[in-house]
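The structure is given below, and queries will be raised subsequently.
Missing here is one protein chain; the remaining ones are kept as they sit in the complex.
As written, the chain order gives the labels A and B, with residue 1 at the start of each chain.
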Amino acid sequence: MIYPLRRAWGELRNEVFVLPSRTLVLLWGLALLALPLAYADAYVLRILTMTCIFAIFAASWDLLAGYTGQVNFGHALFFGAGAYTSALLSLRLGVTPWATVWAGAAVAALFGFGVGYLCLRLRGSYLSLATLAFPLIALGLLFAFPGFSGGELGISGLRRLVVSPTANYYVAAVSMLAIVFGLWLLADSRFGIVLHAIRDDEVAARASGINTLRYKLAVFAIAAAAAGFAGALFAHYLRVAGPSSLEVALSFQVVIWGIFGGLATIYGPVAAVFILYPLTEWLGSFRAVGELRLLIFAVIVLLVLLFMPRGLTPWVRDRIETQCPRCKQRNGSWKKICRLCGAALSEMKLNYRPR
Amino acid sequence: MLRSIVAVAAVALLAGGAHAQTLKIGILGPMAFVQGEHHWAGAEMARDEINKAGGINVGGKRMQIELIRGDTNEIQSVSDATNTIERVITRDKADFLVGGFRSEAVLAMQEVAMDYKKLFLGVGAAHSKLGANVEADYDRYKYWFRVSPTKDVDLARTLFAVLGSIGQQIRTELRTDMPKVAILAEKAVWTEALVGAAQKTLPGLKMEVVGTWQPSATATDVTAELSAIDRAGAQIVFTMLSGPVGISVGRQMGERGMKAVAWGINVEGQKEEFWQAAAGKAQFVSTLDTYSEVEMTPKTIPFVKAYKARYNKMPTYTASTYDAIMILKAAIEQAGTTDADKLVPVLEKMEHVGAGSTLTWDKRHDPVWAVGKTAGIAVQWQDGRKVPFWPPNVKGMQPFKMPAR
Partner (left out) sequence: MLQDILVTGLVNGGVYALLAVGFSLIFGVARIVNIAHTAFYMLAAYLFYTLLVKVGLGFLLSALVAVGAVTLLSVLCYRLVIEPVREHDAAVLIATIALALIFQEVMLFTFGGHYLGIPSTLEGGVRLLGVSIPYQRLLILVVAAAMLSVVWFVLYRTRLGLAIRATANDLEVANLMGMNVHRVAMATVALSVALAAIAGVVVAPVFVVDPFMWLAPLVTMLAIVVLGGLGSLKGSLIGALIIGYVEAITVFALPAGAYLKGAVALLIMVVVLLARPEGLFGVAFEEER
């Protein structure tokens, strides 16, 4: 009984509290879970629920685009696939939404596998622009079979997973924390290193014996599954699954969130969503500014980009942490020597700008 | 000490009382776009008229109307719309909700409104599912009433009625037995049933369907479709268009000098800006509409004149927020309360003579269709003005014109 607690405390002390960024994340996670106890305003809960759902979506995109370098301009396809699948199964066949969200994720994974397969030989901008096409083709198909898909209206009258706003908030927040943490663990593991290798130099990776095809397909499927899960949650929260879940604007939005937050971080896009989405909503509630909020959003994005071209979170991290020149591990920036290898950090900090 | 307590209590009572003196109505619509502008304008007209006359009599107490502006941005984002309606209900404490436009968004907003058991009067979305929900689950959806437009299925009845009269005009003027009709409907769920109905009904009306073309609602180029329609020799182009494709159709038909005349639903064609958007080429384009300076009801002409004087443009169908608020006033004054559950049965039995229509509701809380009451009017663009021509027996109607051959 005591031992696991002491293990947990040890882990926390050695892995989390040593780094300011991780401590912040822990605090943020706790705050997120504790929020409804302090402040149960339905409107605020709604905004945060949507934020959590989009955060899953953005994190899944980062796995694909940031880590593997396959910048997907049509990520909304997986979001929509999850939404529609879950909607159709729960409405037409009467299956409970708790099961259909997983089915939505599974079908989205299939779509991810398909898109990944079709894009295997494509590189760079070709891949990006080709992926743009898929949600649009899917939209055409949806409109071609309106009896099945509900055409421009989509599928409405869905059941929610849980009824009250607070319960929905917890479903979204817990899912988000679980999925984002899972994705982060995945990216931080050996799997993630292989992905980095594929992005930086696929030929060299192949020459080292890595079956890059398998990894690329796997990443597409995993990212798509996460996005599909988010889409299914979205559909059941709004109780409508419509063509708006496949629009180009949504795909562009996730690209903006991803790059604004910082590519290849997982937590970066999540931070971006948590900052930008409530901000634009809040701006929208003022009459004078409301009509300009997309403009303000774009200007903010542009300005941040000019000063922090790698994204927001890498910039913030660089301010609060330094990388040890010898063992490459991160330390709090106030530290003088590295916590792991003991190398001196201070005078290096003046000249060394980690990439 | 006692005096200060009394003073504070008095202020609190007054403040609370003053607060409770207004009835808050949330106006929901895409405020950056034409539809939302008219939502708001119609509501303002109603609010000012009612407040000037002393407000609404709620069981003996007079309350003023306060409008809450809810910019749903529904054209661009359905989730923005649901966020807005939640804010209007929980933050701004709206008592009643009026408006909506994009059917997909209104379906989602309806769910939120029904969750909070707020009366939601729809002004703008035609999809029949909104009413079907009422029938399927009355206890949940009974707070929804559609004021305008009539549901999509009923639109067909008006369309065919007018088509019949245009067809008759073609038979006499062109001396042909079977006028040729080309169906030009945007690809959308709302047109599916209409297209099917048209294909079945037209032969019965002694008209020949020469083909069905379905461009996308946002198509900007319909030359291919129009070329084919020309080749087929159609005399009437039966339009079912709600998107900007309606403008392209009007303009390109004029540019090609087509002899066929366009009639049907052309939502863009209902707007004042249509003539300019079609670069002055959309002569003879005709469409179903709601407001014109004709005496549909005794209130129509005064309303249209006052609207035009205040906002410098003619109202479109989303300005029926005016009628919606008047209906609310009548129901509240009759029931003597603002409690939604008590208002529902009052509304269900009501017959309201509004500015756009004479309204009664069926068991789906959809307007009951009747020519001269809720069917709307038909207008045609002639030399830059919308000229009403149907129903012919109403005062103010003008004749329908066709291109010279």
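Assume a contact is a pair of C-beta atoms (placed from the backbone, for glycine too) under 8 Å apart; a residue touches a chain by one contact, two chains touch by 3 or more.
The structure presented is a predicted model; accordingly, all values stated were derived computationally and were not measured.
A.B. asks: Sort through A:N14, A:T96, A:S125 or A:S208 and give me the one touching the missing partner chain.
C.D. replies: The missing chain is touched by A:S125.
A.B. asks: Taking the full complex into account, find the residue in A:V25, A:L139 or A:C324 that is in contact with the omitted chain.
C.D. replies: In the complete complex, the chain left out is touched by residue A:L139.
A.B. asks: For the full complex, which residue in B:D137, B:E173, B:E273 or B:E351 touches the chain that was left out?
C.D. replies: That would be B:E273, which touches the missing chain.
A.B. asks: Of the residues A:V299, A:C327 or A:A344, I need the one that contacts the missing chain.
C.D. replies: The one listed residue touching the chain not shown is A:V299.
A.B. asks: Tell me where the left-out chain touches chain B, residue by residue.
C.D. replies: On the chain B side, contact with the omitted chain comes from 30, 32-34, 75, 186-187, 211-221, 223-225, 227-228, 230-231, 244, 247-248, 251, 255-257, 268, 271, 273, 276-280.
A.B. asks: Quickly run down the residues of chain A that touch the omitted chain.
C.D. replies: 71, 118, 121-126, 128-130, 132-134, 136-137, 139-141, 143-144, 201, 203, 248, 252, 255-256, 259-260, 263, 291-292, 294-295, 297-299, 301-302, 305-306, 309-310
Assume only the chains that are shown with their structure count from here on.
A.B. asks: For a test of understanding, state which residues of chain B touch chain A in their complex under the given definition.
C.D. replies: Going through chain B, the ones touching chain A are 31-32, 69, 71, 73, 76-80, 82-84, 86-87, 90-91, 103-104, 107-108, 111, 127, 129, 133, 187-190, 192, 216-217.
A.B. asks: Taking the touch rule as given, give the residues of chain A at its contact with chain B in the complex, in rising order.
C.D. replies: By the definition above, chain A touches chain B via 41-43, 46-47, 50, 143, 146-147, 150-154, 156-157, 234, 238-240, 242-244, 249, 281, 284-285, 287, 290-291.
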